[in-house]
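Every protein chain except one is present and positioned as in the full complex.
Chains here go by letter, A and B, matching the order in which they are written, and residues are numbered from 1 within each.
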Amino acid sequence: MSSKEKGWKEISPAGVCSKSSMTYLTGDWKTFHPERDINKCTKCLLCTLFCPDGAIKWNKEKGDIEFDLNFCKGCGICANECPTKAIEMKI
Amino acid sequence: MKGVVKQETVGLNGDEAVAYAVKQADVDVVAAYPITPQTIIVEKFSEYVANGEVDTEYVCTESEHSAMAACLSASATGARVFTASASAGLALMHEMLFVTSGCRAPVVMAIANRAYSAPLNIHGDHSDTMAQRDSGWIQIYAENAQEVYDSILQAFRIGEHLDVQLPVIIGLDGFTLSHTLESVRVLVGEDVKSFVGTRKLPTVLSHEGKTVPYRLDPENPVTMGPIALQNFYFEFKRQQEEAMQNASRVIQEVHDEYARLSGRSYGDGLIEKYMLEDAEVATVCLGSTAGTVKTVVDELREKGVKAGLLRIRTFRPFPAGEIAKALSKAKAVAVMDRSMSFGGKGGAVFHETRHALYDLQSHPFVVNYVYGLGGRDTSPSQICRIYEDLQKIVQTRHVDENVKYVGLRE
Partner (left out) sequence: MEKVSFAEGKFTAKDVVEKPELFLSGHRACAGCAPATVLRLIMKAVRGPTIVTNATGCMEVASTIYPYTSWALPWLHTAFETAGSNASGIEAALKVLRRKGKIKDEQVDVIAIAGDGGTYDIGIQALSGAVERGHDFLYVLYDNEAYMNTGIQRSGGTPYGASTTTSQAGSVVPGKLQQKKPIADIMVAHDMPYVATGSVYYWKDLITKVRRGIEVDGPAFLHVFAPCQRGWRSDPAKSIELSRLAVETCVFPLWEAVNGEYQLSVPSRVFALAPQKKKPVTEYLQGQGRFRHLFAPKYEKMLEEIQQQTDRKWLKLLKKCGVAQSERKS
């Protein structure tokens, strides 16, 4: 976000968004981050469904979930909803 | 090169002329709400839809605010869009007018100029559109039903021009023009189709990094109408101003092209000069009253008075340069305002005309006459008295009052 912004002649008119939010890493908002005990995880995918930020992804090839800490805001929903308490929020 | 094309004569009032032009312009979506004196436009259009004379999605929205939102959204989806309103309806859309111009949607809207409440008044004056002059819409005022018809067709070309991409208002005086029958010459068949053409979309850079047409298209998704914070908002507004400045040129080009086709022109498209070349006393006027003024000017000329008229056809973008040039040799000018800016020491047209003349080495006396509010008729003799006042000012080189009222019972 530190590069010089474009002038009025260069930006596309009418304010059409020109960047995906995937380039804006909200992960630095977090205080806590999730840590998973893989032995308790049943891959029910509830955490993947409930994460407001889509920061937990299902990797089909690996057949497992992945936490994307670039976008995790540390809300703790995943830990709270996990039916086997496999996730713990840590500083 | 083609000359003036064959045309037909149809008896139409101003509102019907609007509907007729819209019928011919291959409009995709009309989203509108009825309000006097625009009701004939929406009713006539409903008749066309009911009889299959147009292929248009006609949406009877539940308010003008929703009408403008629906128009903007339909335009954003790539459709050619039209609507009409007046007075309170235009006021109700106020928020959306800014959003529409900010989104650079070339919506065309006919406004049957009518007074604002309170008290309630359904008759003609320019309060409604004057109050929206900051909204980023192009504003063109017609003098008669013929010009209304011609201007609506031109409006689509002006707004959709790639250098402009702005919404356009065509103003016609409530009742005086909207409800008065005139002989109107209309284009026919292929001529009008090829003049209005089809809408071409500008391209934008999307968040996928692609340059895509500016419309809501699942194959090339774009995000329209974001929040722009302090670091970006200003630039978008500057772009709109640039588009307005481009519009001056485009309005003239489209006007000239149409003039070649139809044989009808209105000055240069921005202003119309009537006996102004050597005029010593002149009025500046918009809309149908200019027609009355022309009659008075003719009479005064016969009596040897060097009278003239400057009719402003395009009020936004304000043709300051053209006006300054046209009035530079006059000695006294009366600017007629059919609206008021309370507390503003004169009306909008007065302010902007004076401003246009300010930078001249020498400029005429400029005074303001507020007239015709709430549909009050202005007679030729009242206009004659304005010219007499101007002559007095020229003689005495003195202005007693800057702002006067025509036909007001004191």
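Keep this in mind: a contact is a pair of C-beta atoms (placed from the backbone, for glycine too) under 8 Å apart; a residue touches a chain by one contact, two chains touch by 3 or more.
Computed from a prediction, not measured in an experiment: that's the story for all the values here.
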Visible chains that the absent chain touches, using the contact criterion stated earlier: A, B
Hidden partner interface residues of subunit B, rising order: 28-29, 31, 55-57, 59-63, 65-67, 69-79, 81, 95-96, 99, 103, 198, 207, 216-229, 232
Contact footprint on subunit A, counting only the chain that is left out: 15, 17-26, 29-30, 44-46, 48-55, 57-58, 60, 68, 70-71, 73-77, 79-81, 89
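Methods note: only the chains that are shown with their structure count from here on.
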Between subunit A and subunit B, centroid-to-centroid distance (C-alpha), Å: 51
Of all residues in subunit A, those that touch subunit B in their complex: 5-8, 11-20
Contact set on subunit B toward subunit A in their complex: 102-104, 165, 202, 204-208, 214, 222-226, 228, 231-232, 234-236, 238-239, 242-243
